[in-house]
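Encoded as structure tokens, here's the structure I'll be asking about.
Heads up, one of the protein chains got dropped from this complex, but the rest are sitting where they should.
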Amino acid sequence: MSTTISPKNAVQVEASAEVKAVHQQMLRQQRLNRAATYAVAILLVLWILVPIYLIASMAFTTPAAVRAYPKGVLPFIPFSFETMNFFLQSEGIIPGVINSIIVAIITLVLSTLIAAPAGYATSRFLFPGRDFYRLSVLAVRAFPIVVLSIPLAVVFINLGMYDSVYSLALMHTALALPTTILVIGSVFASIPFELEEAAQVFGCTPFEAFRHVVLPLVLPGIAAAAVFTFVMSWNEVFAASILTVQNRTLPAQVLAVLGQSSEPYQFAGAFFMMIPALIFIFFIRRYLFNMWGQVSK
Amino acid sequence: MNEEKQSTQKKRKKINWAPYWLILPSLIYLALFFIWPMFRGLGLAVYNDEAALSLQTEPSRDAATAGTLPQGTQVEILDQQGNLIPPDEAGQANVITEVWYQISAEDADGNTVEGWVSESRIRVREENEAGAPTAGSVRTRIGAGDTLTEVYSEPNENAEVAGQLEARAEVAITDQSILEIWYQVRGEDRNQTVEGWAQSRYIQVFGETNTGRIDRGNTGQFTTEYLSKMVNDRFFWPATITTFLLMILIIPVQFVLAIVMALVIQARLKGNSLFLYVFTIPLGISELAVGILWFSIFTQSGFLNSFLQTTGLINTPITFLSADTRYWIIIAIWLAEVWRATSIVMVIVVSGLQAISDEVLEAAELFGASLWQRVRHVILPMLKPSLQVALILRTILALQVFAVVIALSGGDVVTVLANETYRQYSEFRNANVAAAYAGLILLISMGSAVIYLRMIRSQEEMAA
Partner (left out) sequence: MAEIKVENAVKTFGDFVAVDNVSLTIHDQEFMVLLGPSGCGKTTLLRAIAGLGMVDSGRISIGGRDVTYLPPRSRNISMVFQSYAIFPHMKVYDNVAFGLRMRKVDKNDIDRRVRRASELLHIENMLDRYPSKMSGGQRQRVAVARAIAMQAGVLLMDEPLSNLDALLRLEMRAELKRLLAEIDVTTIYVTHDQIEALSMGDRIAVMRNGIIQQCDHPTKVYDLPSNQFVGGFIGNPPMNFMQGQVQRHNGSVKVAIGDFALEPANLYQPILRSYDGQPIVIGIRAENMETLNKPADDALKVQVQVVEPLGSQNLLTVKIGDDTVKVSTHPTFDVTPNSDVWLRFPADKIRWIDREKGQVLYPA
């Protein structure tokens, strides 16, 4: 690299040979370290991607290929939508998907509506009890909330709300709420309050300032939190299995018939359930650090 | 600082209620769906709403208590009596009722008799649109010496007799009352005989005999019944041991792997954002899907056997997931959980690493710390809060492992606490024992959080 620069001085003073040798060795070591890091990175990537590839290859092939032994890997596995079709046409799958989506959307809307004001309050106001509130929310998150499905099921039975996607959505909202509050709080905290004040100085009412300045800035972060909530609700299987009987969500349905179902059904189902994760995590990966990073502060 | 003081003083003068209004919905929601179910759950586990039946000295609600008998006690039925019940209590399980009609009719002497007669003595002949009887006639007593039917002043056979009617006398029905049968029962509790009256809804009568059993109580009692049922369940100890075994196996490996992943991310290689994406994918994948995924690898005709056979390492497929090879199931669950839940630890560690400024690391280097010393004295201590949080979160998540276990073992051969919670509820329909399991999980998670915080604090004290 140094050759591209034209030194002003004709006489070049270089480091002594001994030191240069040390330098060379250091550079070699650095290159070696870097190569090793790459190797580790690629191994880790394979560790994650190979299983996903394997299940995907099973989801998109013929049932015969799924049952075959020994299984090959691509290109020996014929590509086909047969397994996936078979899964989607199985009993209870389409209603399950619809239920899952309904539950996830209600959860998403409800948790965002409840968490957004709370997140705004914790990031914008210094009020007595604020620290206690934040700490309580943190404590609630570090709690195995799903096991509360048992008492909730009993309550829902008494209230005649059992086995409904709506009551399941209420449970899922409780699951998602602590995280959503913290994430939205950190999203608001990242927008300096001066911006709102500036907007007010330039003639906005506090609400207009929020609407025109803060909202556009926080929307991506809130959307990311909402997407994460959606994925969480879509994946959740324990509460869904406890709280629904007839109106099962997709994971609850797959779990309920797991013992009696065929391998093509299971494998296609597993991959189908993964799809939202593959898509959504890509879009919100930047915000994941917001979500979990600020826990420790 | 001064400014801060001033502003807090200003705030104290005039409380700003806005933040409280803003957090109120979340507080209400968490109270309704977190705190209350938690107490309700603990209640379900240790408190039996129907543990005992208190018997009354008289067949009346207001009567004094004669004593209590626990649920399930065999009793002797000595006597029975009908008693008015409010309409909203009718229709409950085990409620044995009698209906009495208020009638007016003329007796044999031509006097008008008004009063109450049991439904069994009247044949209803006319009903209004609502289906309520309006008129009828007195039934004939078959084979009885006395053919007259008593009319009582109140719907109660012990009441004063208002008159007597002949068979087939025409009656106008003006009203009806529903009576619940009260039984006078005698039973034994801890060698003490208790005798008293109880409503039929609490008593299960065996056929035509005069014996019965206390079906459910009307007073709650703390009980260890559900806890002992849980502990004595044949799956309890295997589930507990497996849960802890998995925690011990999974968590250390996850932390090492997550720190390696985080350091790879921090090395800022080319393609870093791709690595980051791939490393975080499992974070969003359903537990059940991961279980099935690893099932597809370990099942008899799965990828692992296929690979081994294709490469000629084995001749016949190995049966990994069977009751005889429990350790393989544990290994499969272990791999699946490490695969699935390392991402979250990685994300926490990466954000912790990012919070350490480059200058601090450079300062450590400049003041003579080698790479290992930097990790040991600077990076790990500064990462400690993040690791602490990750550890607590991971432990609690490890206690919830459930679908992976079902997918890989069918839920019988290898089981965990969360799975037993589910089984007790769904299979055995025993919400109380399920709540006991849930309570145990809550207890273990709180316990481990406390232990971790203690451990970390005592380390700090030792260092100081």
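Which chain is which? They are A and B, in the order written, and residues in each are numbered from 1.
What we mean here is this: a residue touches a chain if its C-beta (ideal position, glycine included) is under 8 Å from a C-beta of that chain, and two chains touch if they have at least 3 such contacts.
Here the structure is a predicted model, which is why all the values come from computation and not from measurement.
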Kindly state which of the options A:23, A:67 or A:286 is in contact with the chain not pictured.
A:23
So which of B:137, B:221, B:319 or B:373 would be touching the chain we can't see?
B:373
Footprint left on chain B by the chain that the document does not show:
357, 359-360, 362-370, 373, 377-378, 381-382, 384, 464
Across the whole complex, list the residues on chain A that are touched by the chain not included here.
1-2, 4-5, 7-9, 11-16, 18-20, 22-23, 26
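Assume only the chains that are shown with their structure count from here on.
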Cα-centroid distance, chain A relative to chain B, in whole angstrom
28
Chain B-touching residues of chain A, taken from the complex the two chains share:
34, 37-38, 40-41, 44-45, 47-49, 51-52, 54-55, 58, 67-72, 113-115, 117-118, 120-122, 124-127, 130, 133, 137, 140, 142-148, 150-155, 170-171, 173-174, 177-178, 181, 228, 231, 234-235, 237-238, 241-242, 251, 254-255, 258-259, 263, 266-267, 269-271, 273-274, 276-278, 280-282, 285, 288-289, 291-297
In the complex of these two chains, what residues of chain B are touching chain A?
7-8, 11, 16, 18-23, 25-27, 29-30, 33-34, 37-38, 40-41, 43-44, 257, 260-261, 264, 267, 269, 273, 275-297, 299-303, 305-307, 309-310, 317, 339, 344, 347-348, 350-352, 354-355, 385-386, 388-389, 392-393, 396, 399-400, 402-403, 406-407, 410, 418, 421-422, 425-426, 431, 434-435, 437-438, 441-442, 445, 449
